[in-house]
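Only one structure is covered here, and it is reproduced in the block below.
All protein chains but one are shown in place.
Coming up: chain A.
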Amino acid sequence: MKKKRAAGVFFSLMLTAGLLAGCGGNQQGGSSSGGNSGGGGGGDVIKIGANLELSGGVASYGQSIAEGLDLALEEINKEGINGKKLELVKVDNKSEAAEATNGAIKLISQDKVVAIIGSATSTNTLAQVQVANDNKVPLITPTGTNPTITNKDGKVNEFVFRTCFIDPFQGTVAAKFALNELKVKNAAVLIDSSSDYSKGLAASFKDAFTQGGGKIIAEEAYVAKDTDFRATLTRIKSKNPEFIFLPGYYEEVGLIVKQARELGLNVPIMGGDGWDSPKLVEIAGKDALNNTYITNHYSSGDPDPKIQEFVKAFKAKYNKAPDAFNALGYDTAYFLADAIKRAGSADPVKIKDALAQTKDLQLVSGTMTLNENHDPVKSAAILEYKDGQQQFKTKVNP
């Protein structure tokens, strides 16, 4: 309670400061705070920024999110929010953290957006956290699952939110699935040591797996952009694991799965949402992907009517089934639109307050309520690859 009151005092001070600053010539009524002009609320449009991986190593994520955002904005703008339309300003961070920081600065200082959506990966989102906090502009990552994005060393990043669940949850779900459904007793873990995402998932997997009575018999690492994993896989194979946990991104994962199967390593392999890209199937090949599983935010095969409605709208626009990144991009736009509506203004600080109070919001990836860390509490889906197609296996609640 004490925390809340302190926060309340802080916010009202911020608002007053904002109003005072607003009197200094900026006619967009208090939309600026602390000297930063968040004037995207002027006129008939509300500008929101999207800082995404439109090219580079994980371009497929950024592009999927952009598709989801575009579809959602099209729907939202049919009615508008309080008589205003949302306008999306996209920047490409080339899948690099330094570019992500630059992109955030550009969106805030030049385009004067009221909120930033992005980026797809944890690393690129973490690169923007400081900028968002300093400039008091909300930052919402659709798919950045690393816990430190919203909460670093027990301190909540006030202006940072997310639409997806966090890594510990994914790792725990994977460990439970391996122990209870696949009935394996030991596992090897192969980590992308250059990715906060991969390390986060692996840490929670190891905790949950050993607590559940399993044994980690091998732990190996690689770095993004590697292409030859045969040596490492040969080493893993020599220890005869029953299961491999491989939390990485699709480019390397595709190669690893392919090379593992070539070396005769045919045990089940499991990963997280980082696998979810059509490129994975192209790189690994359909056959190699059999007997692999992922935890994901949603499945287009889930019979839930809300999901099927979205799948239909998406297919009509893009002529393909939406993946989880499409869904989370779409959900993020609704998450933000809902907050802007409740805030009743395009002031970044008010939007932030409204975002933090989100409760029971019906989205495609589940019913969302934010906890005190700005992390959503919602369910995870487990999918299995069969002949290159993802099949809905089961749904796990937190």
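Everything that follows uses one rule, which is that contacts are C-beta pairs under 8 Å (C-beta built on N, C-alpha and C of every residue); 3 or more make two chains touch, one makes a residue touch a chain; residues count from 1.
Keep this in mind: contacts and distances are computed from a predicted model.
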| item | value |
| --- | --- |
| From "Nitrogenase molybdenum-iron protein beta chain", "NAD(P)/FAD-dependent oxidoreductase", "ABC transporter permease" or "Ferredoxin-like protein", the hidden chain's UniProt protein name | "ABC transporter permease" |
| Residue touching the undisplayed chain, where the options are A:263, A:321, A:361 or A:377 | A:263 |
| Sole residue of A:204, A:232, A:332 or A:365 that reaches the chain not shown, by the stated touch rule | A:232 |
| Contact residue for the chain not shown (choose from A:109, A:130, A:180 or A:193) | A:193 |
| Residues in chain A touching the chain absent from view | 55-57, 59-60, 94-95, 193, 220-223, 225, 227-228, 230-232, 234-235, 237-238, 251, 254-255, 258, 262-264, 279, 282-283, 285 |
